[in-house]
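Note that one protein chain is taken out, while the other chains of the complex remain in position.
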Amino acid sequence: MPTLTIAQIAELAGLESDSHPAKLPRGPLVRRVAAIGDATPDALVFAQDESSLDAAMDSTAGIILAPRKLVTGHAAELPSKQDPRVLAVLDPRYVFALAAKALAPAHEASIHPSASIHPSATLGLRAQIGAQAVVEAGVTLGDDVTLGSGVVLCTGTTLGSRVVVQAGAVLGGTGFGYATHPATGEHVLFPQQGTLVIEDDVEIGANTTIDRGALGETCIGAGTKIDNQVHIGHNCRIGRNVLIAAQAGISGSCTIGDGVVMAGQVGLGDHVTIGPGVILGGASGVFPGKRLEGPGQMFMGVPAEPLKDYLKSIARVRRLK
Amino acid sequence: MPTLTIAQIAELAGLESDSHPAKLPRGPLVRRVAAIGDATPDALVFAQDESSLDAAMDSTAGIILAPRKLVTGHAAELPSKQDPRVLAVLDPRYVFALAAKALAPAHEASIHPSASIHPSATLGLRAQIGAQAVVEAGVTLGDDVTLGSGVVLCTGTTLGSRVVVQAGAVLGGTGFGYATHPATGEHVLFPQQGTLVIEDDVEIGANTTIDRGALGETCIGAGTKIDNQVHIGHNCRIGRNVLIAAQAGISGSCTIGDGVVMAGQVGLGDHVTIGPGVILGGASGVFPGKRLEGPGQMFMGVPAEPLKDYLKSIARVRRLK
Partner (left out) sequence: MPTLTIAQIAELAGLESDSHPAKLPRGPLVRRVAAIGDATPDALVFAQDESSLDAAMDSTAGIILAPRKLVTGHAAELPSKQDPRVLAVLDPRYVFALAAKALAPAHEASIHPSASIHPSATLGLRAQIGAQAVVEAGVTLGDDVTLGSGVVLCTGTTLGSRVVVQAGAVLGGTGFGYATHPATGEHVLFPQQGTLVIEDDVEIGANTTIDRGALGETCIGAGTKIDNQVHIGHNCRIGRNVLIAAQAGISGSCTIGDGVVMAGQVGLGDHVTIGPGVILGGASGVFPGKRLEGPGQMFMGVPAEPLKDYLKSIARVRRLK
């Protein structure tokens, strides 16, 4: 089991601990992260405001991350003199998450005997594959991949390294594209024989579905995180470090820029383009073929408009102004 | 196979059958519930209006539940004199449901050989576990639990007694919480090591997902019923006897009071509070951090407003007033 000293956590946080080794106490040493209410001497906790900092200092927590602005009377980058367990950092929640990652047990190979892995699939190093999971013919996995129980990776799917797919997600399914007979109304499936590429460090939630390309590729960029029950259609190109919350739906052939944030239940029509860094509020919708741009700009409503305009529209409808 | 006499059904309905045993006919006796169109002499049916009561009396149904207000000229709590098969009750549909429950075969243990149950999981009495279902390490089940085919119970999950989970649902998955590096935009998973507690008599629909807590607990209160494809995020506290219809999405850290009714596709931002007995109309949405209160009060729209106001807003937009 990994452990972390306060000096090592300071280093994770980007504080120059190496240059001030004497100033950092040897102990304490933590083995896990915890909520303040569950703290024990081997636990790291974090505080975000004065009251939680007080609670943390009243607990037996081994190390306490505190916002730098709350820890006065000390060199900002050093633990509090009042309590040697306190490490002041810019963003305690972020450092807490980094520490949790460092404390996690090493990724070790583990393939559940009930999983169904086609002989033609290529697994990377240390694959962790849950019960009843399915890896179909020709699928390729990078290293340190984690597949939850009941995950299905369809033919045509490639996963990068450190990809995590939670239980019940279906990756690489047949897209929804049909050609319709003008007289009879019968629908014929447009060929859906393309591929799905999931790049490194992507994390995908439970029961999410991502379809492979029709003739080309669907691609999810490195570092993108996707919540539960998200749907992504064929031929989409999702950028890097995108966040997509639960039940959002992205129709076919959309392009999503790097760092976009999509809240829950957002809906995009097909061929939509969302520029890098755009933020889409919950349940907002974008009509087919439209383009939204503006890093850091938030859009809301159906059809989505800039937040300021949306608030005006709502106020107008409700006769608040 | 259980059976019910008309006297026993009267008792289920809360009618004082014991005090008037002579007034209640011995027969008939039913073994199943049915639609009027499929009625046979061993079947219980129910009528809600005059035309369905006529149809029921024309059928060969063994026992007929009828609304008390339709059955005149008789002591309200006694079967109709015209047709000894008729039992007059306040709410025929409710009594029909109670009778169907009483007629169901006893819950008997049945674990499909293809299910994957971790040796460290604790099953209660008479567990029914479907094909390909997965019960991960450390999961605990109460008595008389039913897990459908392909259900996944992740580590950290506890189920009460008489809980029913339908096929494909994923309970106890990793929540969607990340801390983001301010410069690189890389997302680090906030630790998701909490628990999920499903209390007694909860029923959960197909392909629904409920995440376990981040550091604490997600809890679904006793008697709550959840439809298909619902998503409930980490750290939510759902009250007792809540109804949540299909495709509703509840973001992390929401608090839902007892007896709340949420229609289909409702969406709640994180840290929302819904007071006891509130009714949320279909596809309505509540912004993060907001609170709605009022037992029996219905809210509609995005952002959700009281029904009366919502109807006014719609009328205003559409120039109807």
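A and B are the chain letters, set down in written order, and residue numbers restart from 1 in every chain.
Keep in mind that, in the parts below, a contact is a pair of C-beta atoms (placed from the backbone, for glycine too) under 8 Å apart; a residue touches a chain by one contact, two chains touch by 3 or more.
Since this is a predicted model, take the numbers as computed values, not measurements.
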Can you work out which residue in B:Thr40, B:Asn228 or B:Thr255 touches the chain that's missing from view?
B:Asn228
So one chain is hidden, and I want to know which residue out of A:Ser52, A:Thr146, A:Gln229 or A:Ser253 touches that hidden chain in the complete assembly.
A:Gln229
Even though one chain is not shown, chain B touches it at residues 33-35, 37-38, 91, 93-94, 96-98, 100-101, 112, 114, 130-132, 148-150, 164, 166-168, 203, 205-207, 223, 225, 227-229, 240-241, 243, 245-247, 258-259, 263-265, 282-283, 301, 314, 317-319
Spell out, residue by residue, where the missing chain touches chain A.
114, 116, 132, 134, 136, 150, 152, 154, 168, 170, 173-174, 176, 178-182, 184-191, 193, 207, 209, 211, 215-216, 229, 231, 233, 247, 249, 251, 265, 267, 269, 285, 287-288, 302-303, 305, 309, 313, 316-317
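Following the convention adopted for this analysis, only the chains that are shown with their structure count from here on.
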Separation of mean Cα positions, chain B and chain A [Å, integer]:
31
